[in-house]
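Report on one structure; see the data block that follows.
The complex appears here without one of its protein chains, the remainder shown in place.
So, chain A:
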């Protein structure tokens, strides 16, 4: 047995670990040695080391045992062994949170901090501040002030850094030490300078003027510490961003001058600051890029990495600025650090010409298996960007992506590839078939349910419209046989779409559906039965409503209304129209393709903005019985920025009413506003029913007041209206220092800008994945058509954007993107009008001198058709 242990020790090499088999209880037992007199420093030191080691390994100490050990340890302050004393400080810091009554060492620490031994003073300050709370801070304030300006650098640094830690806890006390910190900033020691600067900034960061002054002072006097310079560059670039100062400001000059600093750290910080500035021109970038270029050939890996990573960022916005570095980047492709090589290649992919793409792709595929997932994602993102730039290269990319898809990799990586392929398919109709084929192959052996369902959905959407839809059926049905419930259900839905769109496939799809109805899972069976019955009807309208363009309601809203319905049993059937609609997801343009960025936040299903509003409004008694919230607009500013009061309005539309929510902010610190409300004067026959004032509006705390307006019932076409708005309130002046308001106030008012209600406020965006089917579903009974000439519009793009923002409807079938070099275009828009009427618009646009537009509107309600046409005209 003993022999076996020996062997094990030997196996772990020369470094067998003396701490390996430590037992907490044994160590605590040993800690009794602390109480022996005289103290044996060597033994005690060893025991303290063991305790700290155990804590570091994550051993859990109970409060009682920790407190016991802590109190025993305090006796060791009697020894004058330096290392032992220092280890005591460490123990105090480590145990500050787990032991009770740690403050009993305060006096010992205060003694050390003010004593003669310089070696003790710094660490004692840091330990003391670790255990000090707000109430005790006052007691040591005097010592802290002295320590900050102490001549010994380690004492001063320790005091400054500890003060910085305590800013979070008691800002007001630490703020009083500003003068001392100021004095420390002019110290000769570079670390003291750095720490003083950091503390000063943290104390003043809310006062832009003070920060500017401080910066001016230090840029003139010049600091020695490279760390301090880095800090100053960061402060300066933050100020530049906040003040939106131009690049002729002294702040920018300072940053640029740092490009010539003798420390690489400072030079890099400055270059990176310039690169990250918003709206930086190529001329300003040039010096930064050229220092980064020099760094590319540095022998230090960290520097090369830093340089190429920053260049990669530049390449995203200003590829031309980086072209000069192409040669240096080429050299980095073979760098032994694969992270550097990957970044170099992806940068080159952005800056290089179309002809170099093939070569780079070949190079990258030679080592893609060696790099970490994070960087693989970077590669995929670079490819995705490349596809948008050079659509003709999609075949190279596609084969490369499919190879990557076959390799091993984590979920994030696979998802990036699948997303990339899907976006290529959507952008390039020619690549659709190859792309779908690769995806089909991938789902044959895909362990990620999310990706499999996503791809099946994609197949269902795109597959039926390809020339040979039948070849996808096999892949989809394989899923039904082999996969988990979620994937099987998705496969059933995809199958149904094939059956609905391709008449010749319908009989075979029905057979497959029949088999799915035997599935062991409820959801899969339900779906199969449902689709089976819908398909057997062979009606286009049914197919459109139930297979192509599913429900467009918000899921939390549906849940809530259903719950409500079950609470109040009634004879009436449940009406889908009472459910609030889902706000169509705003398709984000992936402009920001961040390199090596993997957000660690888990994706949560957050309630939509509208669901939050619905909840808030329902809580106000005056607004009961208005029905579900139909639409909430984006906030509209009713004041200029930087005025005394800032007011913005959100328009909430209900079936027959509108609520205007005014978010008010008071920016005057010497006033308290009360009973704040906004008086609205409508231009049309709108009727203001209620004003709900905000009771209090103190300085810089936003509050909301509301107005309820009834929409005219007799004239359903009156959709637009202008309101002139005035804010009325009671002012009570306040003492700006204490914030106490005076007893009596006076009434006042403030004129706001006019508020417009337009047709867009009455229409909710709804995405119809299959516009053609929806168009047929509504039918042409209530169709109206009219032609308009848009004289002022010069391009088709402009016309499309104008129409979309004016009507506030959802563009479908990617018709919001006008292909280049075309002079005619068809725009499809879908939405739901207030009251739950579907409305579809088809706008044919032709470009001649101006733009001619033929608008066709279909809806389930005649009034709606009229409203749309009237408002376009």
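By definition in this document, a residue touches a chain if its C-beta (ideal position, glycine included) is under 8 Å from a C-beta of that chain, and two chains touch if they have at least 3 such contacts; residues count from 1.
Please note the rule applied: contacts and distances are computed from a predicted model.
A.B. asks: One chain isn't displayed here; going by UniProt, is it "Hemoglobin embryonic subunit alpha-like", "dolichyl-diphosphooligosaccharide--protein glycotransferase", "COMD4 protein" or "Coatomer subunit zeta"?
C.D. replies: The record names the chain that does not appear here as "Coatomer subunit zeta".
A.B. asks: With the full complex in mind, choose from A:119, A:169 or A:481 the residue touching the hidden chain.
C.D. replies: A:119
A.B. asks: Going by the contact rule already stated, which one of A:249, A:337, A:704 or A:856 would touch the omitted chain in the full complex?
C.D. replies: A:337
A.B. asks: Have a look at A:104, A:282 or A:301 and name the one touching the chain we're not showing.
C.D. replies: Selected residue, touching the omitted chain: A:301.
A.B. asks: For the full complex, which residue in A:69, A:161 or A:638 touches the chain that was left out?
C.D. replies: Per the contact definition at the top, the residue touching the missing chain is A:161.
A.B. asks: On chain A, what residues meet the omitted chain?
C.D. replies: Residue positions of chain A that touch the missing chain: 3, 6-7, 10, 12-19, 42, 45-46, 48-49, 52-53, 56-58, 82-83, 86-87, 90, 93, 119, 122-123, 126, 154, 157-158, 161-162, 164-165, 191, 194-195, 198, 201-202, 205, 227, 230-231, 234-235, 237-238, 241, 264-265, 268-269, 272-273, 276, 278, 300-303, 305-306, 309, 313, 336-339, 372, 374-375, 592, 594, 596-600.
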